[in-house]
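For this depiction, one protein chain was excluded, whereas all remaining protein chains were kept in their positions.
Presenting chain A:
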Amino acid sequence: MTALADHTAVVEVDRRDLARRMTWVLGALLIAVSLGSLAVGASEASLWRALSDLAQGNALSTLDRVVLVDIRLPRMVMGIMVGGALALSGVMMQGLFRNPLADPGIVGVSAGAGFGAIVSIVLGSMLPVAVLAWAGSWLTAIAAFLGSWISTLLLYRVSTRHGQTSVATMLLAGIALGAMTGALGGILVFMADDQQLRDLTFWGMGSLAAATWTKIATAAPIMALAGLASVFIARGLNGLSMGEAVAHHIGINVQRTKNIAILSVAAATGAAVAISGGIGFVGIVVPHLLRLSTGPDHHRLLPNAALLGASLLLGADMISRVIVAPAELPIGIVTAILGAPVFLWILLRRFGQLGM
C-alpha cells in the first residue's frame, strides 16, 4: 500500500495528442513491415531486383513475378486485413464487455466459425455434387462464415430480453456456446479420416499461406464495413466503460451502440476466420499494448489497433515463413508463442494492481 502511495501514476499530457502521433508511427511501421513481408521469403526472388527492373522499365523476371506478385503480395494484403480485423474485433468486444480480457474467441464467435469449417471439411463430401461444384475450394470459408453468423445470432437471442442485452448473460452464453461447438466439433474430428485430420490441424492453427485475390475480394468489403462502423461507436464504447446507465445518461444510444458492436465483431471475426483460420491473441495483445501507451479512448484506439494488428500479424507471418524455411510454421503457433506470455503478463500485472 505504501509502495502504491509513493508511486502514484500520473499522466500530465493529453493522451489524445499522444494517440494521434501514435497513428503516424504505426502507419510508418505498417509500411516498413509490409515491404519486409514482400522482401522476405524462402525463394530466390528479390523485391529490390524487381523494383530496379520496374524503375528501368524492364519486364519482371518470371520468378519475381510469380513469387512477388502472385504469392507474396496477396499474402501481405491478406495479412494486413486479417490482423487489422482481429485487433479491431478485440477492441470492440472488450469495450462492449467492459473487460480488457474479452475476445471474440471467448464469446464463441470464433468457435462458431471454426465449427462451420470442421463441418465442411468432414461432412462436405456428403453435399450434392452441384453444391460442391459451385462452392469449390470455398466450401470451408462459406461454412465458417455461416458458423460465426449463426452463433452470433444465437448468442444475441439468448442474451437479449426486452430489447436489452445483458453482457453477463452473453458472456456466459458464449462460454456455453463455445463448449457446445467444441464438443460437436470433437465428434466430427473423431469421425474424420487421416487426410481430413491433416486439413483440420492446419486450418485450426491458422495460416495466411492460402492467400488468393478471390478470398481477399470476398472478405475485404465485410471487414471494411466493420471498420467503418467502428468509427461511429467510439464515443459509445467510451461511455460504456462507465456502465450502461452512465453511458445512457451522457447521451449515448446504448442499445444501438451494442447492436453495431456485436454485428461488427461478428462480421470482422467471421471474415478473418473464414480466410485464415483460427489465429489467436492478436485481439487481446494489440489493444492492451495501445491502452498502456496511449490510453483507452476508443476514438484513436480503434484505428491504431487495426494498424498495429496488421503489423503484428505480418511480422508473425514473416517469422513463420523464415524460421523453418523452406517449410513453414502455421502462423497461429507464432502468434500464440508471442502472445500468450504477453497475455499472462497483462493478467499478472492487472491482478497485482488490484492487490489480488
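Operating definition for what follows: contacts are C-beta pairs under 8 Å (C-beta built on N, C-alpha and C of every residue); 3 or more make two chains touch, one makes a residue touch a chain; residues count from 1.
The rule is short, and it goes like this: contacts and distances are computed from a predicted model.
The subunit not displayed here is recorded in UniProt as "Hemin import ATP-binding protein HmuV", chosen from "histidine kinase", "OB-fold protein", "Hemin import ATP-binding protein HmuV" or "Inner-membrane translocator".
In the full complex, chain A touches the hidden chain at residues 4, 8-12, 15, 98-100, 162, 235, 238-243, 245-246, 248-254, 291, 295-297, 353.
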